[in-house]
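Heads up, one of the protein chains got dropped from this complex, but the rest are sitting where they should.
When the chains are written out, they are named A and B in that same order, and each has its own residue count from 1.
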Amino acid sequence: MIHFPGLEHLPALPVIIPLIAAPFTIVMRPGRTPWLWATLVSWVTFACTLLLLEVVWHGGPTEYKMGGWAAPLGITYYIDLANALVMMLVAAMAAVVFPYAYFSVKSEIARAQSPAFYTAMIICLTGLLGVAATGDAFNVFVFLEISSLSTYALVAMGARRDRRALTAAFNYLVMGTIGATFYVIGLGLLYQATGTLNMLDLHERLAGQDNKVVEAGFAFIVTGIGLKLAMVPLHLWLPNAYGFAPSAVTAFLAATATKVQIYLMVRFIYTVFGFEFPFLEVALNAFLILGIVGMFYASFVAVFRDNVKQMLAYSSVAQIGYMLLGISFGTVDGLTASFVHIFNHALIKAALFMGVGCVVLRIGSSQLTAFRGLARRMPWTTWALVLSGLSLIGVPPTVGFISKFKLMEAAFQTTTLIPPLLVVLLIGASSLLAAVYVGRLIYTMVLEQPPENAPAIKEAPHAMRVALWIMVIANIYFFFFTDLTVGVATQAAEALMCSQAGCGGAY
Amino acid sequence: MWEFILERYNYWIVITLMMTGLYIVFSRGNLVKTIIGLNVFQTSVFIFYITIGKIAGGTAPILMGGHGGGHDGQGDHTSATHGADAAHDVSVKPTLDDLRAGSDAAEAAGEVEAHSHNDLAAAMKGVEQQPAYETQSLHSLPDMAQAAQGNSILADPGEAAEAVLTPRDQGLHDMPEAGLGADGHETLGHEAVTSVTDAAAHAADIIYTNPLPHVLILTAIVVGVATTAVGLALAVRIQEAYGTIEEDELEAEDYEAEFGERLAGSEAR
Partner (left out) sequence: MFSLLSPDMAVYLALAVPVFGFLGIMLADKYPNIREGVTLITGVITLYMALTIFVAVGAGQEPGFEFLEILPGLSLSFKVEPLGAMFGILGSGLWIVNSLFSIGYMRGSQANNQTRFYMCFAIAIMAALGIAYAANLLTFFVFYEILTLSTFPLVTHNQNEAAKKGGSVYLGILLGTSIGLLLPAIILTWITTGTTGFALGGILASSVEANDPVVSVLLILFAFGIGKAALMPIHPWLPNAMVAPTPVSAFLHAVAVVKAGVFGVLKVAIYIFGIDFLSMGSAADFIMWIAAFTILASSMIAMSQDNLKARLAYSTVSQLSYVTLGAMLATSMGAMGGGMQIAMHAVGKMTLFMCAGAIYIKTHKLLISEMAGLGRVMPVTFGAFFIGAMSIIGLPPLAGAWPKFLLMIGSADAGHRLLLFVLALSSILNVIYLLSIPLKAFYFSDNGKDGVGAGPQGRVQWGNLKEAPFFCVMPPVLTAIGCVILFFLAGSLYDYLLPIMEVK
């Protein structure tokens, strides 16, 4: 292992670097400079998170005390495999989407706003990484709001193309703030019961506690995070927010924001509350039901959407159902499946939304009619969309298959309210719904004729195509090589589940 | 009955505000009103946090003079714990035994802290060790906490809290005060054993309010202000783009944009 100076600060670097870089961005000259800067920042951050994952993977969990203050007073960053994986994922998505953003942003956002745009993007990145990194429950709230506030602004920037972005952003703001406030209320109740905000300490102190205060706290926190991660039926903000945000923003958020929230949910359920927490059963059963309902309801709505962005947004809500389902099993396999799907779904949705972004750039619309005969007009984009669409359905050889496989495998091995076989068949059936809406898109692109006298259009710029295809290739690569996804996810899940089995600490 | 309700007046305020705020947010209105509702809702949370930090008779958590040395060693990752309940009926001068117990504990804790710099597992072990230390001095906890006070020992605030508080037995009412009282009083720093007595004697006279919830809520207020600002900015932009900030009208316009027809029941303007 090579030792770089400052390596001891590694756990904090992914959060600190973008945080410091952000203010510089806003004063830059509009145009190319902020983009270059943001890309650079995202790459450096990505490198840090990769290094961090490497360290944690081979060297075990690591801890970092902010400003040298220890746990009870100071804020501590605990990085184990679970957050290292999520952080790496978030930074990787940034590293791909930021370079991609340039042309898309150029056409969708006023030039004068571009420094503000990239500033908000970087801050959003900081917030998401912070949520994943921190081991302090209140610090989570702060980072949550850092990312959310910048997200509201980013979504609203879609107003140049469609003013509905503004109302979408406003709704998102209201729902997001309520969610965050619920979280804070829950945290207050937990603080009353335990007198600490550190996740590890919380777990220690909560052990054996089962009273109304803790239960209320638990309910508030789960609901709050549920709002943020668009758990059905708290998902109403998501489709419009994703649908009207600028394409690059949608690609980035769809791949990262909800994933971080899912991680947070897992962290609270398994690390903070732990498995002996009596109330957990109720929550897990609720996740099971809500997950299944979400899978079907949202997929069903997606089938009837004519705006591809919204269709994919509903599909995201449905996919969150799969992740919740994995959590609800309460087994290592289930948790592994969730983590694998977090990773894989990020790849899938990033690719899909980036592909749609290319279409929006060249054709100027994300309505399904704009995709007619796209195979002839933009073959690269089309085939990228086709492949990632197949991945969404779960067809081999794409990562979606791995997700489905792990999830079904986990489902077979559980005892839940619903018989395992039925759960598995339901997963299969909802995949069929995915096949329907993806099939609709693919059919329109590949088998329909382009509209009469459609103007000749160029393919998307190289920067966008390259980024898009990196994602598509990742979709296939991680089918064949699953060390990083399944391997890390399994270890992370084992570590998380271990925390209550008493095998060597919560991390 | 009445007493039971009245004693918890702070929670009633919080709940009333919370519900009022949420109601304002959800009931149809104009966007600015929604923002105001959101603010009321958040304010209830602020008050909630502040009340749980309050200790009856406590003063603002600013160190009163007398042991200025307490400020120096703040970097040393240690905090003193002071059971608030204990503060009321504690003998002013701790016995020598108690002092010894306190400093032993301090050493143990110091070690634990030192380890946890690098090694999380060790820290975990440390946490596991603490109960042992507690059982050893549990019966004399109040005194010990006194002694520990100036002497900068460790113990996570809540650890002590747990000892004092047995949540199952205590009602909603007692818990906050007890729980927070436990770490209600913190000072930092190293002091010579000789000065411990002084400091402890001094501190016993003053009851501080738990500062942590206040600090947290300061952060939350900043977040709330930022949210309000973004929300209002959005409202302004919506006013520019749509010419209205009434939710009904916005919805009707969005519906029209989406489906190409007017929302049933909405009036033409």
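Criterion: a residue touches a chain if its C-beta (ideal position, glycine included) is under 8 Å from a C-beta of that chain, and two chains touch if they have at least 3 such contacts.
All of these numbers come straight from a predicted model, not from anything done at the bench.
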item	value
Chains on display which the left-out chain touches in the complete complex	A
Option touching the unshown chain, where A:Met408, A:Ala460 or A:Ala495 are the choices	A:Met408
Which residue of A:Tyr77, A:Trp237 or A:Phe479 touches the chain not shown here	A:Phe479
Contact partner of the left-out chain, one of A:Gly31, A:Pro396 or A:Pro450	A:Pro396
Per the touch definition above, residue among A:Ile20, A:Ala110 or A:Leu425 touching the missing chain	A:Leu425
Footprint left on subunit A by the chain that the document does not show	390, 393-397, 401-402, 404-406, 408-409, 412-413, 421, 424-425, 428-429, 431-432, 435-436, 439, 443, 446-449, 479-482, 486
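To be clear about the criterion, only the chains that are shown with their structure count from here on.
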item	value
Whole-Å separation of chain centres (CA-atom averages), subunit A against subunit B	30
Residues on subunit A engaged by subunit B in the complex (per definition of touch)	60-63, 65, 68-74, 78, 138, 141-142, 145, 149, 152-153, 156, 159, 162-164, 166-167, 169-170, 173-174, 177-178, 180-181, 184-185, 188, 191-197, 200-201, 204-205, 209-214, 504-507
Subunit B residues touching subunit A - in the complex, by the definition given at the top	18, 22, 25, 31, 34, 38, 41-42, 45, 48-49, 52, 75, 77-79, 113, 116-117, 120-121, 123-124, 127, 156-158, 161-162, 167-168, 172, 175-176, 179-180, 182-183, 212-213, 216, 219-220, 223, 226-227, 230-231, 234-235, 237-238, 241-242, 250, 254, 257-258
